[in-house]
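Sharing a structure below in structure tokens format, with a few things to ask.
For this depiction, one protein chain was excluded, whereas all remaining protein chains were kept in their positions.
Chains: A, B and C, in written order; residue numbering restarts at 1 for each.
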Amino acid sequence: MATTIHEPPQIKAFEPRSNNSGNGGWRNLVPADGDLRDVKDYSPPPASTAIWVGLFAITMMFAAFTSALIVRQGASLDWQHLKLPPVLYLNTILLLVSSITLEMCRKPIARYMGGVRSEHHPGLWLYVTLGLGLLFVAGQYVAWRQLIAKGLYIWTNPNSGFFYLLTAAHALHVLGGLGGLVHVIRKLHAGVLRRSTLVATARYWHFMDLLWIYLLVLLWIKL
Amino acid sequence: MHDMSSHAAHHAPPTGFLRKHVFSLDHKVIGLQYYGLALAAVIVGMVLSWVMRIHLGWTNVAIPGLQFLSKNGAPGGVMTPEYYLQLMTMHGTIMVFFVLTTAPFAAFGNYFLPIQVGAEDMPFPHFNMMSFWVTFVAFLTLCAAFFVSDGPPLSGWTAYAPLSAVGSVAGPGQGTGQVLWAAAIGIFCIGQLLGSLNFITTTLDMRVKGLSLMRLPLSAWAWFITSCMGLTAFAVLLPAGVMLILDHVAGTSFFVPSNLVINDQLQPHSGGSTLLWQHLFWFFGHPEVYIAIVPGMGIVSHVLITNMRRPMLSHRTLIYSMGALAVLSYMVYGHHMFVSGMNPASSLAFSFPTLIITIPSTIVVLIWIGSLYGSRLRINSASLFSLGFISMFVSGGVSGFFLAQPSVDIMLHATYFVVGHFHLVMAVAAIFGIFAGTYFWFPKMTGRMMNESLGKVHFWLTFIGAYCIFMPFHYLGLAGNVRRYQGFVDDYLQPLIPLHKFITVAAIATGIVQFIFLYNLIHSRFWGEKAPLNPWEATSLEWSTPSSPPPFDNFGGQHPVVYHDPYQYGVEAADGKDYVMQTSPEQVKGGHDEA
Amino acid sequence: MKARSKFVVMALTLFLIAFGCLYATRGVSAAASGKITGTVKFEGTPPHMKGIDMSKDPYCVKQHENSPAKLENVVVGSGGGLGNVVLYVSEGLSAAESGAVPSEQPVFDQKGCMYTPHVLAMDAGQQFKVITSDQTTHNIHPEPNPLAGNIPWNKSQPPGAPPIVTSWKAEEFIAVKCNIHPWMHGYFAVVKGPYATTGESGSYTLDVPPGNYTVTAWQEELGKQTQKVTVTAGVPAKADFSFKGK
Partner (left out) sequence: MAKLFAVTIVVIAIASAIPIVLHTWVPPKDISTHGALIDEQTSDTMLEAGISFLAAQFVLAFFIWKYSDPKPGAKIGYFPGGAKGLVLAAFLLVGTEVLALGVFGVKAWDGLYFKPPAADALPVQVQAGQFAFYFRYPGPDGKFGPLHPDKIDEASENFFGLDTTNDPDSKDDIVTAEMAIPVNREIHLLMHSKDVGHSFYVPALRVQQDFVPGLDVSLHFTATQTGKYEIVCTQLCGLGHYNMKAYLEVMTQSDYDNWIKQQAALQ
């Protein structure tokens, strides 16, 4: 689908792309000698499918981590449940807020790309989201420093091991999300931001919230 | 066809060597890169197997020149036990990951999936490029293990903990070598996840007008199903690899239990679970078997149909069966662990799905054979290898009956029976699939034909040779010959050594035969006769491209429209042809359109 | 171009000759005029040495058909002499003396699935040879303390494989095992300067130049003992040791 990769069309409202590859549809047959204009076809832009595929992979990955944690916690006598550093709760709030700020700018941006110029640039909230995301990662780093200060290293006990492992894995994914945001901002300024890109990024970002809350609970409860 | 020149104008083919041939975004180039990688890997893997086989036939005989491969591993050419195991580990890892996964799935899939759905490229060419280069880096990382002081790991391609997790005290190569191994596997997973992402979105979103999912050729379906499996399996192996590395470098104890005493030294680790590794690994490991074989099924079906001049008895049934295999493959992984100390009840629980998975496999085979009935079979290298695939798949499949049962597995687990089983059903069969695909698609990929007579010679010797190598493995297993032994010191194994010698000879002979193929491949690429656009009179979209190899955008600025199910063979078409292309709007008499 | 290569060759030869002389002189200084002699005795009833059951490997069993193998952790001769004791000069050697490295290569043989000698003494940096006289594969797995500067290794030696020639950097008493035959264990005693290992007689001799020294006797299970001795030219100094059983 080179056409849409190398130079994406600007977002016109929500009309489906037509006359273009990528619209085979699910059960959308062209009968021999049929009239093509009768064919009602629409298939989502790849990005919005791909994001679900990607999120599924991430889910599988953390499912594997989880099962490992459960088995490990059940198997061993040396499991000392560690008290989570309070700063994590602050981080959680930061992350949740960042999702809200991201949502706040989605409609304005769609309008902006549609050609509607409002008084202030809708990209502003993207920067706020970006900042909050960075703050979250920094906060996680603080949490690690605190644990280390308490003499809890990754090798100290299985629980601390899983704490560093899971938080680090999540932080890496958040950094990936930040990369996505930067990508969106660049596209926005270039005026070639595709709606599907923004939507995909947003979905990924919200998924990071869910994932984080899940991990927080997982690390917090004693199984 | 619609004139897409307006769109075509948008993407000029890349100029500049790097973008064209190295960091290319073109799925066709990437497919060929994968093919090349697999070719390099398979040669390494085969040479390793030769050295191992010689050692198994004639243990402690100096193999001249081996000492240059590794001074420590083979002092004076006499292979040490650790070096045998290290080569064995590398053979397994290279073959499973860099040949059986890359060639039929990544290589052919990358090249032909977008064309078979009528797209110009994958939706995310940059991911696609990364997927190859990441895989390439993984391969280099793995091979680096050959050159570290202690050499590659000796823990086998399954890398069971704690042997794989406690470091070099457990044996040569278990330090740096094992970490490199784990790193390579982790990196490989990332590459394949990126690939699967592209494959799935391509199949779902990039199909041209009229090409409903059910109108996809079986090969496309196989790649789609495989990418779904890959997405799940590799996403689980990646964390496992990370944890294994942490056990090495960060002193964690995910897989290492307490109170291990190795070489009289009490290990510092505590509380880890060794079964955890086995569960994580086999949750990937069993689907991996199907990741290796399902693309082969698809390719073989595609090739067979073209050469039988008729569609399969039921397109859908084949698709559903392959899907069933994919789903079941996650429920059966426990049959690798029957005697592993897992709860004996769960062994039984795992045995039933494992037995049931034979049903979809049987259906696939029956459909193939049933479709042969009343067909108009054309014999050529491609179809010969496809039929050979079926024969191999059956031979390797039936031994699954044994290994699916815990009680029988008590005698056969970890014996050569298992080795014979998976080599036939997963390795040889899959490689026959690769050969079939190569002979079939070569004209499209290069614009030249491969030499048929060389191809036939190659087939005959390979087919007979493969049986000579791997059937005896089953006999060894039935006699209780344990696998992963570098020599046979047990009294009850002495009578089996002649059989090992026979296998060694067969293996080397069959290996040498493969150079015929290599020669054919290279020679035909440059000097083979020019290929017509559609040499096999095939119907699917890859044969509607305006040139061979297809232009950068596959359809020359056009977007095909699909009017038919993929396999309109054995019909009465215009000007006396017996087939109708998917893209031809003509009505078909006696057609197979399910719509 | 040509001239330069000539020059290189000349320089090399000169260097080699110089090195050779240096080495020779060191050799000379090692073979000194003084001597320390003595015997190492064992007091009390020698501990019972367990027999070794080698049934796991029929080849090993065959080697001991008429001479049952037993542990060699504490070997006491008929005369009460204590074997496998390593004696060396722990203090008083000049830098040149302790730095001197003998050129001959002591041999560590794997014979009948046992190590001969059970304890192999050598100089830090001295090359030694590991050979196998057995028709079964052994692996040699010394576990030195990496912090001491010696790197652990683990190599197999199939029948017919060439000798392993290597050396240890730092002074250390290194336990060595064969994992394929877990009963096989021995020691590499790495010291600086002259050394001697006792046989069942317990007697030993150390060649040193005249001077004041501390002699140390080390036994793998009974530990270390030291004595101060003064060596004068011609007259051998005496230093007898006796270890008590635990």
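Basically, a residue touches a chain if its C-beta (ideal position, glycine included) is under 8 Å from a C-beta of that chain, and two chains touch if they have at least 3 such contacts.
Model, not experiment: these values are computed from the prediction.
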From the touch rule at the top of the page, work out which displayed chains the omitted chain touches.
B, C
Specify the residue from the set B:A74, B:L476, B:I503 or B:M581 that touches the hidden chain.
B:L476
Touching the absent chain when the full complex is considered, from B:M214, B:V489 or B:A509
B:V489
Any idea which of B:V61, B:M130, B:M214 or B:I262 touches the chain not displayed?
B:I262
Touching the hidden chain in the full complex, which residues of chain C are there? Just list them.
50-57, 71, 73, 136-137, 139, 154, 156, 175, 177, 179-183, 185
Interface residues of chain B toward the undisplayed chain are 80-82, 85, 154-156, 160-163, 166, 170-172, 257-264, 266, 271-275, 308-310, 313-314, 317, 339-341, 344, 347-348, 351-352, 355-356, 358-359, 362-363, 365-367, 369-379, 384, 387, 390-391, 394-395, 398-399, 401-402, 404-408, 410-411, 413-415, 456, 460, 463-464, 467, 471, 475-476, 478-480, 482-492, 496, 499, 569-570
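Operating definition for what follows: only the chains that are shown with their structure count from here on.
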Does the chain-touch network form a line, ring, star, complete graph or other?
line
Could you please state the distance in Å, as a whole number, between where the Cα atoms of chain B are centred and where those of chain C are centred?
54
Residue numbers on chain B that touch chain C, as the complex places them:
60, 62, 72, 75-76, 78-82, 168-169, 171-172, 263-265, 487, 489
Show which residues of chain A lie in contact with chain B when the two form their complex.
1-7, 19-34, 36, 39, 41, 43-47, 49-50, 53-54, 56-58, 60-61, 63-65, 67-68, 71-72, 75-79, 154-155, 158, 161, 165, 169
Spell out the part of chain C that touches chain B in their complex, as residue ranges.
57, 136-137, 139, 141, 143, 152, 154-162, 164, 175, 177, 179
